[in-house]
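Partial complex: the chains shown occupy the same locations as in the complete assembly.
Chain IDs A and B follow the sequence of writing; residue 1 opens each chain.
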Amino acid sequence: MKLITAVIKPFKLDQVKEALKAAGVQGMTVTEVQGFGRQSGHTEVYRGAEYTVEFVPKIKLEILADDGVVDAISEALVGAARTDKIGDGKIWVTEVAQVQRIRTGERGGEAV
Amino acid sequence: MEFVPDSGNTAWVLISTALVLFMTPGLAFFYGGMVRGKNVLAMLMQNFFAMGLIAVLWAAIVFSLAFGDAGNAGFVGNLDFAFLKDVDLGAGPDFFALSIPFVLFAAYQMTFAIITPALITGATADRLKFAGYAVFIGLWVILVYGPVAHMVFGGGWLSDMGALDFAGGAVVHINAGAAALAVILVVGKRRGYPHEPMPPHNLPFTMLGTGMLWFGWAGFNAGSALAANGVAAQALMNTILAPAAAMLGWLIVEKLRSGHATSLGAASGAVAGMVAITPCAGFVGGMAPIYIGFATGIICYLALGLKKAFGFDDSLDVIAVHLVGGLVGSILLGFFADPTINSLVANPGVLITDGGTDLLMDQIVASAVTLGYSFVVSLGLAAIIEKTIGLRASDDQQDQGLDLSLHAETAYSN
């Protein structure tokens, strides 16, 4: 079992969600986050004072997936999230030792 | 100066002026709550900016275009009052038969000129360039608002013909609604519309705006009596009853059609009712405002379907609420106008004792003329601006949000 985490641009969420559904993903968890990276921040102006804001709004997705489908899901996600402009984000995969569905107690592949 | 204004009438028009001024911030919040959080400042800014720009243009020229050469039964005023010349503490031209200072009349009317173009911003929400918008409303208030106000309020040909418009059903609402339709035909749909959901980001703001609008509308409608008298009193009563009934009408159909009575529906119905009672406020009495309001609530709700039917993107339903609401009110006035309420009603409405269809015909003509004139000029104006300095924000600007891309600000932070 793996956890796929991705950070994407907010306005891409809908497209990514559809692509993931098409790739068979049945669940995910989404968090609003602020990203810092190569994408240069923007300038905000308040009463003549300019602030450089290095943090950019992003969306973080977390998807638990069986080992076998990780690559397919990653590809679908990358395909949908990509705009080829700086700041498109990252996707990374970590190993999950154990997963359980709270409602039923099912474990492993059954649980996601 | 020998003219001594009536202190009670003056007090009422003073506060009415402040009330109508307060409607533009109210409108800003009514609209601002419905847009996405990344565009809320752009929306507020458009509305507040109208207060800045239009006030100055009003003093410079538009007041004179609207109310100069009053009673000429023509199309537009003149430049006699340009730069506020002779707009003083006296009674002004006899045509107006004022019991209040002329400068107060000019200030009161100014607040109408401010909110009218601001109404358009609901239709074009989330996709206008600020510079293009500024130029558009500046020219619009000169080329469209001034003449229409003259034709109806300034003793121009529509009023001379016999059409009635107590507080701006045509001048304000049909006028702004027609312009809104024209501009969205030019600028096209919001990026992502209709497939991407764009839920309102802060409905309490919309409710707040509704409260501010209703409050301010007391000055808009009852203030249009230009006196603290029985007509003003009746206008105020109507300005409570019609929105109330329109809210009920809207909510009932909404409940039947979508299964829920929503708070946005309550707000929208109430505002539609305010719009529809505007032309009628000082001309109808008794239960008429309730009938007018109730019908408006139902009709405006159904008019929401127009944008799907015709495939345009009227972001916040200015057509359904202001254009349709204004038309409903202007035309129903032809049924309910009552000379026992206001002696200015020369031809009683169809449903009133001794009534006939004369007024109804005048109302239809006035509505059609306003709609047509405003639509055509606005279309040309918007097209020229789009071609030259640009009116539609780019896709990237829309993606990032107008607040950041146009104004270098974000609405919310910690």
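Heads up, the rule we're going with is that a residue touches a chain if its C-beta (ideal position, glycine included) is under 8 Å from a C-beta of that chain, and two chains touch if they have at least 3 such contacts.
On a predicted model such as this, the values are computed, not experimentally measured, just so you know.
J.: Stoichiometry of the whole complex?
T.: The complete assembly in this structure file has composition A x3, B x3.
Note that in this section only the chains that are shown with their structure count from here on.
J.: Once bound in the complex, which stretches of subunit A touch subunit B?
T.: 11, 14, 42-46, 50, 53
J.: Where on subunit B does subunit A make contact in their complex?
T.: Those residues of subunit B that touch subunit A are 192, 196-197, 399-400, 404, 407-410.
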